[in-house]
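Can you read through this structure? Questions will come right after.
A single protein chain has been omitted; all remaining protein chains appear in their positions.
Labels run A, B and C following the written order; every chain starts at residue 1.
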Amino acid sequence: MKTLNVGMVGCGFMARSHSNAYRQVGNFFDLPYQPVLKRVAARQPATAAAFAAKWGYAAHGTDWRALVESPDIDLVDICVPNNLHAEIALAAAAAGKMILCEKPLAVDVPQGRAMVAAVEKAGVRNLVSFNYRRVPAVTLAKQLIDEGKLGRIFHYRANFLQDWTISPAVPQGGNGTWRLDVAAAGSGVTGDLLAHCIDTALWQNGPIARVNAMTETFIKERVHAATGAVQPVGIDDACTFFCRFANGSLGNFESTRYARGHKALYTFEINGEHASLRWDLHDLHRLEWFDHRDQDRLRGWRSIHLTDHGGGHPYMDHWWVPGLQTGYAESFVHQIADFLTAVAADKDCAPTFRDALQTQQVCAAVLDSARTGLWVEVARD
Amino acid sequence: MKTLNVGMVGCGFMARSHSNAYRQVGNFFDLPYQPVLKRVAARQPATAAAFAAKWGYAAHGTDWRALVESPDIDLVDICVPNNLHAEIALAAAAAGKMILCEKPLAVDVPQGRAMVAAVEKAGVRNLVSFNYRRVPAVTLAKQLIDEGKLGRIFHYRANFLQDWTISPAVPQGGNGTWRLDVAAAGSGVTGDLLAHCIDTALWQNGPIARVNAMTETFIKERVHAATGAVQPVGIDDACTFFCRFANGSLGNFESTRYARGHKALYTFEINGEHASLRWDLHDLHRLEWFDHRDQDRLRGWRSIHLTDHGGGHPYMDHWWVPGLQTGYAESFVHQIADFLTAVAADKDCAPTFRDALQTQQVCAAVLDSARTGLWVEVARD
Amino acid sequence: MKTLNVGMVGCGFMARSHSNAYRQVGNFFDLPYQPVLKRVAARQPATAAAFAAKWGYAAHGTDWRALVESPDIDLVDICVPNNLHAEIALAAAAAGKMILCEKPLAVDVPQGRAMVAAVEKAGVRNLVSFNYRRVPAVTLAKQLIDEGKLGRIFHYRANFLQDWTISPAVPQGGNGTWRLDVAAAGSGVTGDLLAHCIDTALWQNGPIARVNAMTETFIKERVHAATGAVQPVGIDDACTFFCRFANGSLGNFESTRYARGHKALYTFEINGEHASLRWDLHDLHRLEWFDHRDQDRLRGWRSIHLTDHGGGHPYMDHWWVPGLQTGYAESFVHQIADFLTAVAADKDCAPTFRDALQTQQVCAAVLDSARTGLWVEVARD
Partner (left out) sequence: MKTLNVGMVGCGFMARSHSNAYRQVGNFFDLPYQPVLKRVAARQPATAAAFAAKWGYAAHGTDWRALVESPDIDLVDICVPNNLHAEIALAAAAAGKMILCEKPLAVDVPQGRAMVAAVEKAGVRNLVSFNYRRVPAVTLAKQLIDEGKLGRIFHYRANFLQDWTISPAVPQGGNGTWRLDVAAAGSGVTGDLLAHCIDTALWQNGPIARVNAMTETFIKERVHAATGAVQPVGIDDACTFFCRFANGSLGNFESTRYARGHKALYTFEINGEHASLRWDLHDLHRLEWFDHRDQDRLRGWRSIHLTDHGGGHPYMDHWWVPGLQTGYAESFVHQIADFLTAVAADKDCAPTFRDALQTQQVCAAVLDSARTGLWVEVARD
């Protein structure tokens, strides 16, 4: 088995999720490559050292450029705030490294375009970590759609609801709260949360043609965690949009961080001519399925517990025994398994930077529509 | 359309449920008979008068014997405490009246036997109000079992959980609490609640061969509502039993009035070779259904919302439009509709007194087993 | 007790719901008036006669004007297609009758304005049958909001999803399907379904300031049930809109008849600073409640089973015993109980025609926005 040396840039929450996946993947999947945690780079030396010790990275430092250019690195994994993705990705591509980049791809379309151009020019494998595609229930949903089991699609509905910023005392900026700082995040819930919904939707239901959006910033000023200064809040706290897909179906998307009682309630529901399905991140191991072709008196929403073996529950043959559920962490393991398999087969692994650029285009159109109050056509690269 | 004159004995909660059903049934079902609320008898003149005024009974009085013997009464409906069922039923049978008797049939088997003998000798139609059989979801469950859709049955499980007697301040005896007085009720949860579960189980899954039971009285003394005296509590507060059905399946039944958080949580679940189903009185308009013959990756518990029209949801074609649920009251309407249909066809309507006697036999065996700590064979009449 | 003579115009599904309520209300509520089913008018003599026989109306005919002008009628109940509401209401007001009108108020704002003017000029009590306000869980939600238990409201979300028109073989027009005929219905899901959502929302969360909407007609042509001719479909099959409430909260509404698996899935969710709640017509006896003030480790969505007595579950003290659920029919009983109480107290009973006109204004703005693709301010009368 070949090794594949990983260089991690960042050591926050996402770096933990990815590191755990690199460590677990070989225990559960038979793969052509074994990831090796080679280097980690972070701004603070102590933080980098502690992270390296915790996760078993062989080396650590504060200079991401050194990591990117290090000859012993095969894959650069970018787990830093959104506004830093582009620069690192460009350098990594220039150095000929494979890249796994956290979502969203970038803070705007121009940055995203540059990143796509860079990886395509360099010919390096690239993947954006829209990990929810690899939740078994979400993958099963995609398979059912692709097989035509839903028939013509009429409606696509998705929400991503949180409640962690309701208090005005939550600062913006800094380590835990850079997502509230428009300079670091680029946007609020649109890029952070709706990007997930959009990625899944484009994958499952095809292109979005045009959008009409509304955004709101409920709390107008917050203290900046780094400077202590009270500053205007530049992000969108909430975003709702409806849209038309190219296939004629209607979309309705909403995200907020002001939905008391919901922590990370990403849900989607798809209504087709023959069947409907829905999913909910808070019970991610289940898929709800309604099939109108069932005998009339016995029609009902089925709650499928995705833990079976040998019966077509994606990824699940690799885990425990029927009835025993997986959680959030496993979606990243599946992502790495698929990526390494694709690398070995010399194939793309979706969503590539190019795929993610289209999500960025939808986000841009959404924000544009929210500003103008008008329908906006989604550009295509 | 012929009229059928009803004489109601009692004017408590159950008399209301029945009266409502007599009034509604003709509005929703096309029937050969129209029930007419003719007379009501209750102990207190004022109570009887108020009840008659409220529900439109043409006459009222305090003498149930006068009601029973009145020539203008076709059907005697018995809605009084359990210990009074037998005497009234015997008189009604002797007077040649049809009888609808609240459950349980009687306070013990000898009383029940006398009641069966009386109605069979008199040749009068008789029905015991185990109304939950007529909840559409419960009826559908019965149909599925009878069609063989579950295959061999392995397990039958039922609970009836309440929480209204946890406080020691609740009295025994009196109007609202005669169910806690062993003299009036005969037993506690066994006759009041498990009788429902047993009736449904015998109907769906056939005879129970033998039982093994445990009962408990958590609060040993209570004030008597009528006398104010503190007296020992004679009823069972909780009863658990397991059993073997004649068909080889295993049963597990439990009832209590000390299950905090449950008001009237009657649930059953039946596990068969090919399929399972479960039901819950707190959401009585739904039936849960699992079919192993569904495609493997799509197997899951279906929640069937029993509100469709034209598709085989029992009784539901008579109500509103799809999606709009019925509740507790409708089960009594269905009961009357079925009874009147049977009367017109000169047929029995189950559960007859004889059917209910078998439930009484199981209850007796359960209480006997709880006393002796031994398995008890269920007698059959 | 005084009687209140009811004249019913129409004998379809809604006339049944109302008739049942008039018959039941006095059995469960102590009221100053007893409704009497006096007359029914319908187009076909046989239909009117059958309906009168079924429900106990003393007289029947085909001339609604005769009914409206009959001196023995106190209340005119309008249960006919939307396009007939105005003419009948105007005549009834002119005749000095109280009016209960099915929703939506009218097919457009001008008609609605005329109806408001007529009843206000005549000084007759008037009510529009947005019955879902009187589902106990919905009423409790309103009380919690009014008490300030949610704090500042951030989000209001409502859906009304059905699936009965997916087949192109469903005709438009005629008895069962006049809701698909734009001439009879005025609009599609907007007036039929979203009107319910909007009525509840205005009541609970105050005025909607402006809206932005999208509609779609998936099936472009249908056979007309009466003529057999294939005609363009003029109604909206689906409608999604977002909006801003006057209180600063954001709204997101969606309705469709193409959501496979949903029969009448009216749901709403309200997210406030301190608490959130949600409700679902398919389990209308429950209210979901999340309170951030609960101890942190014990926070969770509560499923409140609205069947308790004496504890503040609206209307429920009038029904059965704890644990036993009510359904769709009872919402109309509550509506009549509240209306008769208001009449006796010489007070308005909401939603009056004037209240309903505001819902009509929102519907108009929604349809206008869907046509223009622009935000539309909601007019206020």
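By our rule, contacts are C-beta pairs under 8 Å (C-beta built on N, C-alpha and C of every residue); 3 or more make two chains touch, one makes a residue touch a chain.
Values in this document were obtained by computation on a predicted structure and should not be read as measured data.
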Touching the hidden chain in the complete assembly: which of B:5, B:111, B:200 or B:256 does that?
B:256
Among B:157, B:179 or B:305, residue touching the chain not depicted
B:157
Where the complex has a chain not shown, which of A:282, A:347 or A:380 is the residue touching it?
A:282
Just one of A:43, A:121 or A:263 touches the chain that is missing; which is it?
A:263
For subunit B, which positions touch the chain that isn't shown here?
150, 154-155, 157, 161, 163, 166, 212, 214, 216, 218, 238, 240-242, 244, 250, 252, 254, 256, 258-262, 271-276, 290, 292, 299, 301, 373-375
In subunit C, positions touching the absent partner:
140, 286-287, 289, 291, 294-305, 308, 310-313
In the full complex, subunit A touches the hidden chain through residues 13, 16-17, 19-20, 23-24, 26-27, 54-55, 162, 164, 262-265, 281-285, 305, 307-308, 320-330
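The criterion applied here is as follows: only the chains that are shown with their structure count from here on.
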Please find which chain has its CA centre nearest to the centre of all protein CA atoms in view.
C
Whole-Å gap separating subunit B and subunit C, where each centre is the average of the chain's CA atoms:
36
Counting only Cα atoms for the centres, state how far subunit A is from subunit B in Å.
54
Of all residues in subunit C, which are in touch with two or more distinct other chains?
262
